[in-house]
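Working notes, structure below.
All protein chains of the complex are present and in place, except for one that has been dropped.
On to chain A.
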Amino acid sequence: MKFILKPLLMIVAMALGMTAAATLPARALVELNVNKGNVEPLPIAITDFQGGDALGAEISGIVSADLKRSGLFAPIDKSAFIEKISNPDATPRFEDWKVINAQALVTGSVSKEADGRVRAQYRLWDTFAGQQMSGEQFFANDANTRRVAHIIADAIYERLTGEKGYFDTRVVFIDESGAKNARKKRLAIMDQDGANIRYLSDGRSIVLTPRFSPNRQEITYMSYESGQPKVYLLQIETGQRELVGDFPGMTFAPRFSPDGQKVIMSLLRDDGNSNIFAMDLRSRSTTRLTNSTAIDTSPSYSPDGSKVVFTSDRGGRAQIYVMGADGSGQTRISFGDGVYSTPVWSPRGDLIAFTKQTAGEFQIGVMRVDGSGERILSTGFQQEGPTWAPNGRVLMFFRDSAGGPKLVSVDLTGRNEQSIPTANFASDPAWSPLLE
C-alpha cells in the first residue's frame, strides 16, 4: 500500500524592507495571559491580496479564518473598509483604518512566477503607531497555496502576540463512519483547519490513537490488522509500515519521545494488567518503566525527555502519575475528585492536559506538572483525548454527541471553543509540530 502526499513545498521567506522611516522595536499588540479576565480580541483588517485573481481573496480568507479561530483576533468585515488598497507596498492611509478601529492592517500581493511558483508577500501595519511592523515574501509551488496562507497567518500571529503560531500544522486522526456498533475507522491526516484530508488506511482493520513523530514524517498508531492489537510505525510519504517491537501480547497507547528515537507504550501482561515500556527504534532494545499489578497506560514524555507522565489505577481508580524517563520516582500528581486519564505533557513543558471524569461528565483540563493549579477548560457528556498545538496555547480533543465523535479545539482560557470541520465522524486527534 502506498500513500503519496503532495510533494513538500519549498518555502523561501525573505524579509520585505520597511517603508516607514524607522524600524519598530518588537512590540506585541496582543497579550497572552490565560489568567486574565476577558481578553478582547484585537480588531484587525485583512485586505484581499492583490493579483492572482481569486487566489488573492482566497489567501486573505485563510489568513483571516486562522486568526479569527485563535480567539485573539477579530477580523473586521471588508465592507467596512474605507481605503481601497491598490498598492500593497505603499504606506496606507492610517486615518482610514483607525476610524474603523483596525489596530492592525494586513496588505499583500500574490503572483505567479515564470517558473510556475507562487510568490506571496504581506505587510503588517500598526495603524495607531503609523508604521509597518513586519513584511515578508514567500515562494511556493502551486499546490501549496493554502500552506502559504497558513505561514503568513503564523507570521502575523507571532509578530502580534510574541509567540509562535500553530497554523502551518497538520492533524492525524481517526476518521469514523458507519453505525456505532459497526464503525469503520480509518487513519487520516489533514491541515489543522480541516482542509486537505487524506486517508492513510483503508478501514478494513480497527486503527486507533495515531501520534506524530517530531520529524513530522512518521506516525505511530495501534492497529488490529494482525488479529492482535499492536503498535505500528507508518511513514506518511511512502506508506511503509512496520511493527514496533516483538511482544507477546497487545501493545497500545504509543507516543514518540521528543527526539523521535523511542516509542513509549503499554504492553499487556499475562495477568491482564498493563505496564509501560519504551523501545529504542535504532537498537530495538526495550526498557520496562513500570512493573505494577495495575493498569499503567497513556504515557507521554516531557519535552526535554527527562520525565514521563502516565495513567495508573494502582491506587484503586485511574489517576495521573509522573516518573523519570528510566521509571524512577513514580509519584501521583492528581488528587481531585474524579478519575483522571490521557495525560499529555505540553510542548512548552509547563502544563499537563488530561481527561477527567467526574459527576457523570467528561472534562478536558490542565494542571501544572506537580499536579497543582488544576483548571477545567471544557465539560461535556462524552469527550476525551487532548492534544497540544505546538505552541502550547490550544488543545484539540474529541467530543461524542449527536451519534458520533467530532473534533473540537479550546484555548487555555477555556473561552474559545471551536469545532473542526470533518466530513465524517472524527476522533483521536494528534497535532503535528510546525511544518518546515
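Just so we're on the same page, a contact is a pair of C-beta atoms (placed from the backbone, for glycine too) under 8 Å apart; a residue touches a chain by one contact, two chains touch by 3 or more; residues count from 1.
Methods note: contacts and distances are computed from a predicted model.
Asker: Tell me the UniProt name of the left-out chain, picking from "NADH-quinone oxidoreductase subunit NuoE", "Peptidoglycan-associated lipoprotein", "ABC transporter permease" or "histidine kinase".
Answerer: The record names the chain that does not appear here as "Peptidoglycan-associated lipoprotein".
Asker: Touching the left-out chain: which of A:Ile85, A:Met133, A:Leu234 or A:Ala253?
Answerer: Touching the chain that is not displayed is residue A:Ala253.
Asker: Of the listed residues A:Val171, A:Leu268 or A:Val322, which contacts the missing chain in the full complex?
Answerer: Per the contact definition at the top, the residue touching the missing chain is A:Leu268.
Asker: For the full complex, which residue in A:Ser64, A:Asn144, A:Ser257 or A:Thr297 touches the chain that was left out?
Answerer: Of all options in A:Ser64, A:Asn144, A:Ser257 or A:Thr297, contact with the hidden chain holds for A:Thr297.
Asker: Touch as defined at the start, partner being the missing chain; which of A:Ile206, A:Leu243 or A:Ile376 qualifies?
Answerer: A:Ile206
Asker: Taking the entire complex into account, which one of A:Thr145, A:Thr161, A:Ser201 or A:Thr355 touches the absent chain?
Answerer: A:Thr355
Asker: Touching the absent chain: which residues on chain A qualify?
Answerer: These residues of chain A touch the chain that is not shown: 179-181, 183, 185, 206, 208-209, 222, 227-229, 249-250, 252-253, 266, 268, 270-274, 295, 297-298, 311, 313, 317-318, 339, 341-342, 355, 357, 381-382, 384-385, 400, 427-428.
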